[in-house]
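Missing here: one protein chain of the complex. Every other protein chain is in place.
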Amino acid sequence: MLRYLSAGESHGPALTAIIEGLPAGMPLVVEYVDRQLARRQGGYGRGKRMSIEQDRVHLLAGVRGGVTLGTPVCLQIENKDWVNWRETMDPGTDARVDDRMVTRPRPGHADLTGVLKYGHRDVRNVLERASARETAIRVAVGTVGRRLLDKIGIKIVGFVRRIGQVEADVPELDPDVLQERTETSSVMCPNQVSSYKMMEHIDRTRDTGDSLGGVFEIRVYNLPPGLGSYVQWDRKLDGRLAGALMSIQAIKGVEIGAGFHGAACPGSEVQDEIFYDQDRGYYRQTNRAGGLEGGMTNGEPLVLRAAMKPIPTLRRPLRSVDIGTREAVEAAYERSDICAVPAACVIGEAVVAWELAVAAMEKFGGDTLFEFTGNWERYLASVKGG
Amino acid sequence: MLRYLSAGESHGPALTAIIEGLPAGMPLVVEYVDRQLARRQGGYGRGKRMSIEQDRVHLLAGVRGGVTLGTPVCLQIENKDWVNWRETMDPGTDARVDDRMVTRPRPGHADLTGVLKYGHRDVRNVLERASARETAIRVAVGTVGRRLLDKIGIKIVGFVRRIGQVEADVPELDPDVLQERTETSSVMCPNQVSSYKMMEHIDRTRDTGDSLGGVFEIRVYNLPPGLGSYVQWDRKLDGRLAGALMSIQAIKGVEIGAGFHGAACPGSEVQDEIFYDQDRGYYRQTNRAGGLEGGMTNGEPLVLRAAMKPIPTLRRPLRSVDIGTREAVEAAYERSDICAVPAACVIGEAVVAWELAVAAMEKFGGDTLFEFTGNWERYLASVKGG
Amino acid sequence: MLRYLSAGESHGPALTAIIEGLPAGMPLVVEYVDRQLARRQGGYGRGKRMSIEQDRVHLLAGVRGGVTLGTPVCLQIENKDWVNWRETMDPGTDARVDDRMVTRPRPGHADLTGVLKYGHRDVRNVLERASARETAIRVAVGTVGRRLLDKIGIKIVGFVRRIGQVEADVPELDPDVLQERTETSSVMCPNQVSSYKMMEHIDRTRDTGDSLGGVFEIRVYNLPPGLGSYVQWDRKLDGRLAGALMSIQAIKGVEIGAGFHGAACPGSEVQDEIFYDQDRGYYRQTNRAGGLEGGMTNGEPLVLRAAMKPIPTLRRPLRSVDIGTREAVEAAYERSDICAVPAACVIGEAVVAWELAVAAMEKFGGDTLFEFTGNWERYLASVKGG
Partner (left out) sequence: MLRYLSAGESHGPALTAIIEGLPAGMPLVVEYVDRQLARRQGGYGRGKRMSIEQDRVHLLAGVRGGVTLGTPVCLQIENKDWVNWRETMDPGTDARVDDRMVTRPRPGHADLTGVLKYGHRDVRNVLERASARETAIRVAVGTVGRRLLDKIGIKIVGFVRRIGQVEADVPELDPDVLQERTETSSVMCPNQVSSYKMMEHIDRTRDTGDSLGGVFEIRVYNLPPGLGSYVQWDRKLDGRLAGALMSIQAIKGVEIGAGFHGAACPGSEVQDEIFYDQDRGYYRQTNRAGGLEGGMTNGEPLVLRAAMKPIPTLRRPLRSVDIGTREAVEAAYERSDICAVPAACVIGEAVVAWELAVAAMEKFGGDTLFEFTGNWERYLASVKGG
């Protein structure tokens, strides 16, 4: 069973994750992970912190000579800013914990509820962990899962569909073309015209001190049918994927395939009829289901969308309450981005990769990559020709 | 840790669930659960099977004299239709398994992928479990969770927002008023005008042999702040709730608070500023976050919406492939509903109740109801008065 | 991931279990399970209740025509005594819960701690679940796991080593011979001389109104190397097996291979040197490790022993305290056995079978029996021939 835990405060020494259950013999190098970390930090509309960090992952266990050992993999990303925060954030006894204390919780964050739940009198003790900085390690973990999916030919392409008022039309495209067009856009939008409009929208919004949300879409290709299962409530892959996406900071909506739009259509317009061809096996001519039927992949591309709310930190101060004095104050302000939808898209790819890797390990099993891919091949053959 | 497993085929002898981790001393009677089972079976636009079943739950363990014992609770719902299916579905050796064999998988269901994944040559072996009949036991289980929430004053109201083309406007209302208006509607829509339009829409659609989907909304009141947590990726309550809703059959989209709409707004329009009042404690004047910030309840009402695709079984046959001959055929047709959005809403309430009960047990713990409610009371006092 | 939950009070309507994660296509009939249930109820020295019950398992889900469907399997064992207890134990509201109330906790049982933990004022609310009656369903569940092990040739033989003062010498034997000799003994001891001595010991003890414990041993043959893992603390099979055995009612000690005796030997006497032979692959000439090295099966027979304390219910009353009045009283007495070591041995086989089935599913995976056995075959070939 593939599983992981992560730890780490935003201004602490490092973010760390331990991944358990990977097969032995899977190639894994830091560069592969770092590429995704860099993508997370990019995107038009980001604030300054992103350039400070330049995240790099360190492998501390589970890999030797570029290949997994079957033992737990330990990933670590150092916080570059740590040197400036040591005195405040030291996990040891010497931290001057009253320095840089925050008592004005920011609306839209975990701040207020976090201090109530955990009995803190310093909001910093909450925001350090609830921060979107945590997603750096989630990207690293998901990317390790993605490495496993590579080995059975699964390809994940995420892109931005909407930023604020600008929605892009994105047709069905060859995965490689889709990826290429996405990569050439500063906002990860494969529609060039929309891409420019989005950047303009970001520029205008920066001027007003406001912030923007949006929608990203993730498509996954070459999935075998039968990942996930209908047999038990907690094994349905649609639920797991939606849960993974919704657990990303600032995500407030998730759709699969036709999603909310499909809810408004008559049944005769939202089906994907079934066809068979000796070369292709079973296939569909449409994909309104977004690749998921009965809580399982059905062999068609996975199509997921997630809605991100605008970043809650605005230049214009928001009203809040000091948790010490209970007096009305302006919320704390930490430097921030105008728009983080492209970053969220990269995180979305990672969490989707993770859930798919878990489902693939459940379906194909194996303690070695050789067993895993062998089981996959035999299953595919049985599914197609049988 | 509150957990459960369920079992049961649609035409087998019974649906069964075992719930583990409830505190002792919680009142629980079958009538409480049956009321929700009846709601699930109601709603304008349902087919005939619903009237056959008239579900009743049996308590087989964990309760005595109307009160939980702290031991596992076993729930069972007999399938009334079992008498007619015994010869075909008998779990023993004597079943005539080739009777009523299904070889034409229905698009939009688990049928095709299920037979590929589990190596079946009879689609019945899949559809019997993947069927929405399974949601009866999920409602029963969720309703047991709801009983626990009752005890700390939490109230759940679900209603239908959209059926096909008809979307209802539903204002902020007092929970009791909202519930009352919903109960008087055959489609569970608290807006009377929309309610009639929805029924008309269903009638017209029945005539054309088509089917309808829609959107339901669930609001939860009197939640304490701090259910769920930001500290680990898999403990975020927004993720868990979205996962629970998306795992319901036919659900293809989930939103929290402003959801997809919020993604199009500027940040200055989607915040919920923080206020304090000695009587109320911390509160908000708006609730765009839908009651969830940082993966936790923030004390405001929870607002969740889910999009249901139209039921995939149409009177007009859909193209499919016979899994035995691989020839093009028309998909199997089982009698069905035109619209099941009200039923889905009841199921939605149940799965949300379950996730909240799990989160409440995590937050307040206790082996007895007395410990549970005591911990809740003390926490609420600390949160408010400080 | 293979998992299960069970429920059921001793005098309630039934014991129920739900098993999740079995592959489809595995033959499973009630007779196979009932045979083990009958073995659990047998054995020299049992009390009367055993003959009342004559347990039979009912399959309520997950099986059709004698073969698993890949869906959850629901097992149920009715409590024959239920008819006599209905009025007292009814899970509904009408139970006369004050009838047959027990307020004198029995030493050596969960009675006293159970009422303190769960806030009961009737010990019956504890003893009904903590009772060894619960092991009937554990035997049923474990036997389903055993069915899976059959399919890859794994054979489990349990026998009694000691009853009270009588310890039997049992040499290395062919598994079939060992099983046969065990089956012909009323106390499940394959050494005929010791077997008679044990029965005499039981007879003498019955006369004195006392009770007896003992030690049983479980040997498992034809295990592949590599079940379990050293990579994470909670995946070590030695730990899991010991945990499973120690969680059986009245078990107070567990040993693997040389066990406590090995702790007294010099290292040079407790090793199992490694040999290789083209036909057999790697093998050992000794088996002091009891088939487990590094938290994994090493391909040699598994050898486990468990120590059972004497049954705590004696004819001679034990001192206790009334939980209502806090006055010194004699403990409650429920009719009981003199010696239940043979029954415990059958339960031991079942829990060991379950843990091995879980480990085998982890190692070989597969949604169908065909995938599972195919993966096993290929692994075995790789292990042997290299």
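Labels for the chains are A, B and C, by order of writing; each one numbers its residues from 1.
One rule holds in what follows: a contact is a pair of C-beta atoms (placed from the backbone, for glycine too) under 8 Å apart; a residue touches a chain by one contact, two chains touch by 3 or more.
Everything quoted here is computed from the prediction, not taken from an experiment.
Of the listed positions C:Met26, C:Val97 or C:Leu112, the one in contact with the omitted chain in the full complex is C:Leu112.
Touching the missing chain, out of A:Leu37, A:Val73 or A:Ile251, is residue A:Val73. By the touch criterion stated above, the residues of chain A touching the omitted chain are 3-9, 12-18, 20, 24-25, 29-30, 59-66, 69-74, 76, 89-97, 117-120, 125, 128-129, 367-368, 370-371. The omitted chain makes contact with chain C at the following residues, 5-6, 105, 107-114, 116-117, 119, 126, 129-130, 134, 138, 162, 164-165, 167, 205, 208, 210-215, 225-226, 229-234, 236, 238-247, 249, 251-260, 262-268, 270-276, 282, 284, 288-290, 293-299, 307-312, 314, 316, 318-321, 326, 328, 331, 363, 382-383, 386. Contacts to the hidden chain, counted on chain B, fall at residues 1, 20, 70-72, 226, 229, 231-232, 362-367, 371, 374-375, 378-379.
Basically, only the chains that are shown with their structure count from here on.
Chain A and chain C have Cα centroids separated by 44 Å. Averaged Cα coordinates give chain B a centre that lies 38 Å from the centre of chain C. One simple way to say how far apart two chains are is to compare their mean CA positions; for chain A and chain B this gives 26 Å.
With touch defined as above, residues shared between interfaces to two or more other chains in chain A number as follows: 226, 229, 231-232, 363.
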